[in-house]
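Please read the structure below before turning to the comments.
For this view, one protein chain was removed and the others were kept in their places.
Let's look at subunit A:
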Amino acid sequence: MTPRTTETFVHEGLLYRGCADYLAGTVPFVRDGLDAGEPVLVAVPQPHVELISDELGGDAGQVRFLDMAKAGRNPNRIIPWVLRGFVDEFRGRPVRIIGEPIWPGRAPEEIPLCVQHEALINVALADAPAAVLCPYDANALDAGVLLYTGRTHPVLVEDGERRRHPGYADPYALVALLNLPLPEPTAPAAELTFDRLGLAGVRDLVGDRARRAGLAPRRVVDLQLAVNEIATNAVTHADGFGAVRVWQEGLRVLCEVRGPGELTDWMAGRLLPPPDSARGRGLLLANRLCDLVQTYVQPDAITTRLHMLI
């Protein structure tokens, strides 16, 4: 195994067991970066931010920290705003990132999106001089989740050993494998069909239902904005009708748009277009504003489900 370098893209999964193992796997990675004068980002859940920061002592001030449970609550947000954002900030300089998108306690419906996100990192940063290390709690995460680490990371680190993983899979093939039908709502849903002249009605319906569910006023507007973008895609990328439904499950409002169309690229909604581009920001904004964005693609239809926590 060749030594780690940040001259080209490196994406490694770290399988750790306990605090000491976590620190042994992450802190030298950070220190090597600092010693080389590389910008370092540590995007992990807050308790792990504190763990790494304490261990680094005075050097912690040279590291950028982010609470991944917030920044990456919606996993689709991590590539554009956490990873690519950091890489682009330093324009071509080698950078190091610790990114921990999956932790014990992630809701079951979030896991496939996290795995898809991990796979697409290999596409999004393929040309970037970045080393990305992703810790996985081998004691607490389900075996099914851990199985995917080898499919999404070309290199795995375990017990201090780095090895190239033979199960590493083509990112797009893996993402397509996790393209699964969404479960039917568990509560009654309000539904409406629309065409391109009916989007105001869609916003009315979503606003009404979200307010009644108790979503805070600005979050209601965020949801209306997000739904409007998805609905716009449904009726402008292909002429015709879309259908929207809204319902509440526990402490979340869900809003689903189903419309004709085909997905041309799973990276859609995960990259910021150039500032002068007229297109390519609708799904991106939905990813930024919503707590989860699920997509199910069929040959002739796309279903997008937006989640907002109340």
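Heads up, the rule we're going with is that contacts are C-beta pairs under 8 Å (C-beta built on N, C-alpha and C of every residue); 3 or more make two chains touch, one makes a residue touch a chain; residues count from 1.
Keep in mind that, in the parts below, contacts and distances are computed from a predicted model.
One chain of this complex is not shown here; going by its UniProt record, which of these names is it: "STAS domain-containing protein", "Carbohydrate ABC transporter permease", "PTS system IIA component (Fru family)" or "Serine/threonine protein phosphatase"?
"STAS domain-containing protein"
In the full complex, which of A:Tyr22, A:Phe65, A:Tyr136 or A:Phe194 touches the chain missing from this view?
Selected residue, touching the omitted chain: A:Phe194.
Please pick, from A:Ala71, A:Leu178 or A:Val221, the residue that touches the omitted chain in the full complex.
Candidates A:Ala71, A:Leu178 or A:Val221; residue touching the omitted chain: A:Val221.
In the full complex, which residues of subunit A touch the absent chain?
184-185, 188-194, 196-201, 203-205, 218, 221-222, 224-225, 228-229, 232, 235-236, 243, 245, 258, 272, 275-276, 278-279, 281-282, 284-285, 288-289
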